[in-house]
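Notes follow the structure.
Only a single protein chain was left out; the remaining protein chains are all shown in position.
And now, chain A:
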């Protein structure tokens, strides 16, 4: 049995890292907003979904204009990613301005319910537009990357099987990693990143330091949503077919990743995402084998949410979240 598990490891690692990178970038959006407002922005999964649709729409339009075949796929992808990121960033910023800011001082449950409301609203708006345009809310976008790369893991050691990856997997992984590194640099090395951390720790005092707190919060929503939207594009590129409900489960998984890493902790979200992706892929490849056929691969979601429950029970502050002792 061990041999069989080992054989699949290379494929599990590659698939797991790719899926994990997607979780990680979305988890960043949850964790940044939580860190700054202590709000779980349940609409974030729908921002991701909107990004997938906006990106696909742009691709379809550009294909219609004959641009997609004219320029290299990678240039196309970058264009679509940037456009979508800006649009979803503005969408997120707008949602904060309209729906969350008026509730800033309300009890915490109220903006949480609002967030769930926004999520339904986005699902239905996207479905409505997709039905109007395409006559179907399940949309398949043009395929940008068709190639496969094969990794000869068997040449490293005979116990491994060879793994194959679609080119789009590599693109997803690389883009996601670039986004994470970019965000990490922004938060830890720039002035506005510092302001963001200050606002997360003590909003009132930050405002006494000439920091415009509302602007920092808007920037936080912009960045989180831009990353989420761009990840939506990656998702669409990777899987081809999207519908307005993809944000729900993926959003919950990313939220699980954020909790696993320690909600509010940016590096925690990245670690949590990658771990969750790996664990889920491992479960999906080996659950049947490990449970002697009782549980199939379809139980991988149960597995992911079981992790959420276990983390909340035994280490609610997450892997990287430390309960900070503050001196007064």
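Assume contacts are C-beta pairs under 8 Å (C-beta built on N, C-alpha and C of every residue); 3 or more make two chains touch, one makes a residue touch a chain; residues count from 1.
Note that contacts and distances are computed from a predicted model.
Only one of "ABC transporter ATP-binding protein", "Sulphur transport domain-containing protein", "ABC transmembrane type-2 domain-containing protein" or "Recombination protein RecR" fits the UniProt record of the hidden chain, and that name is "ABC transporter ATP-binding protein".
Of the listed residues A:198, A:252, A:278 or A:308, the one in contact with the hidden chain in the full complex is A:198. Interface note: of A:212, A:241 or A:291, the residue touching the hidden chain in the full complex is A:212.
Touching the omitted chain from chain A are residues 191, 194-195, 197-198, 201-202, 204-213, 324-328.
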